[in-house]
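With one protein chain held back, the other chains of the complex are shown just where they sit.
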Amino acid sequence: MRALTWKWHWPSRNGSLPLSFIILLLTILLMLGSTASLVEVDLVRIFKSTGKLLGFAQQLITIPEWSYLPTLGTKMLETLEIAFLCTTLSLILSLPLGLLAARNSSPHLIVYHISRNLLSLMRALPEIVWALVFVSAVGLGPLPGVMALTFVTTGFMAKIFAESIEVVNSKAIESVAATGSNWLQLVTFAILPEAFPDLISTFFYIIDHNVRAATIIGLVGAGGIGYELVMSLRLFNYSRLMLIMLSIYLIVTILDRLSDQFRKRVI
Amino acid sequence: MVLTWLTTVNLELSFQSVIWGFGDIIDYSKQYLSPNFSEFLKYVKLMGQTLAIALWGTVLSLIVSLILSPLAAKNISPHPIIYQIVRELLNFLRAIPDLVLALIFVSALGLGPLPGLLALGLHTSGFLGKFFAESMERVKPGIYEALKATGASFFQIAMFAAWPSILQEVAGYTLYIFDRNVRVATILGLVGAGGIGLELSATFGFFRYDQASALILIIMITIIVIDYLSIWLRKRIS
Partner (left out) sequence: MSLIQISQVSKQYENGFRALHPTTLTINSGEFTVILGPSGAGKSTLLRLLNGLETPSSGQILIANRQLTLENQRRLRAEIGMIFQEFNLVSRLNVMTNILIGRLYHRAWWESLFYLFPKKDYDLAHWALARVDLTEKAWNRASKLSGGQQQRVAIARALVQQPSVILADEPVASLDPITAEEIMKLLLEICKNDGVTVLASLHQVGLAFQFADRIIGINRGQVVFDGTAEQLWIEQDKLQTIYRREDGSLDESFNMEVALAQ
């Protein structure tokens, strides 16, 4: 009758794996199989390159170029400044945008739809793509980086903000609305205070994200440490490279820990 | 506020140039208004490769984190030292930006999508591993104790108590990471690691804004479609 003739079978009604599980597994395998040639998966190539990777790791262990430290410091500071500035700017920009894009605080349904779509367009492209666009518009330097990061972050922050406004207890809104106050009063006294804890943890998430992004936008010449990194990699300057990677690692780890701590305290 | 102003000064940003150059900017933006789709098929194929890189990267990071996260969950990890080591490893993977990882892999493996997907997979297993481990730590401790009390091993506790209890979160986080990987895969090409990014930076290099515009449109539409798909899937899961 069922698979009982086998020594083993699965703990389900008919002794086989659940159908949904089989379908999911097959779909994923099929997709992987059909795209394997597209991504040039080649285990031999990976295996062969381990020697090179180890060699790379070995070369990283050199005497660091200490005289480079001041430059590294300014570049790192620039990176952090870009991240900080973008976070603040987009916080300022996303407050009004978020209010317009939340169903329950938006003054009109059409405004709501327009701002929602605008936000998803802003979010859709990675920072680096915007950075490419802005670099070719305003030239090299931190300015296009700041513009690109602010653009994307505002899209993110305003969306998260709008969502946390939407889940705000509607009772609180009703009770304030019952006093006959106008839209602005409603927003400042009922909606913002309730959404505040969410905003704080969002803020930390965003700052974390922005520092990561700021370290890499330099790759296209939009300021920050990324440019230095690519250059020293291209020039095989391992004594610099090591310092740069170490400093990136340090900063990101510290931020990671900080935002973990903060999230724990807020929640 | 003061801090903001200080950083602005320090970065020598001049927003005046943005405002004064407003006319120029409009002129510049006009160049994007007529996207050039003459190489549409090539772009679509590159976008397909980009999606494939994201998929393979996500599956790779899923596999790595399936192995690592039970070791990195404090309450079921077989030994505190193993817990600490794996946690640090996950932190390390998260700390190196994936573009940097891609640069390194490209110099070891040569150009192409393979180093890209390896970089994506390793970097995001730092995220998935951490997320899964934290979900496992939130499971009711009594469930782990019940299995321990039957004499089950660490591996069996992971298989029968940890994974089934966090299945929904696993699906949610994996979708989130796939979403993210699609975005990142579009730019891996900038460092020669496959996908549509190489073409994009080339068009900027040749000032072919009409082609850049077409590429940006394709990327945008794909990402938005994927976004909607994953929102739909997430709703079905919960």
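Letters are used for the chains, namely A and B, taken in the order the chains are written, and counting of residues starts over at 1 for each.
FYI, a residue touches a chain if its C-beta (ideal position, glycine included) is under 8 Å from a C-beta of that chain, and two chains touch if they have at least 3 such contacts.
Here the structure is a predicted model, which means the values were calculated and not measured.
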Over the full complex, note down every shown chain the hidden chain is touching. A, B
Among B:Leu111, B:Ala152 or B:Ala171, which residue is in touch with the absent chain? B:Ala152
Among B:Leu89, B:Ile143 or B:Ala202, which residue is in contact with the omitted chain in the full complex? B:Ile143
For chain A, residues touching the missing partner are 4, 7-13
Touch list for chain B against the chain that is not drawn: 140, 142-143, 145-153, 155-156, 159-161, 164-165, 167
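One rule holds for everything that comes next: only the chains that are shown with their structure count from here on.
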Taking each chain's centre as the mean of its CA atoms, how far is chain A from chain B in angstrom? 8
Write out the stretch or stretches of chain A touching chain B in their complex. 28, 31-32, 35, 38-42, 45-46, 49, 52-53, 56, 77-78, 81-82, 84-85, 88-89, 120-121, 124-126, 128-129, 132-133, 135-138, 141-143, 146-147, 212, 215-216, 219-220, 223, 226, 229-230, 233, 245, 248-249, 252-253, 256
Please give the residue numbers of chain B that touch chain A in the complex, ascending. 3-4, 7-8, 10-14, 17-18, 21, 25, 28, 48-49, 51-53, 55-56, 59, 91-92, 94-97, 99-100, 103-105, 107-110, 112-114, 116-118, 183-184, 186-187, 190-191, 194, 200-201, 204, 207, 209, 212, 216, 219-220, 223-224, 227
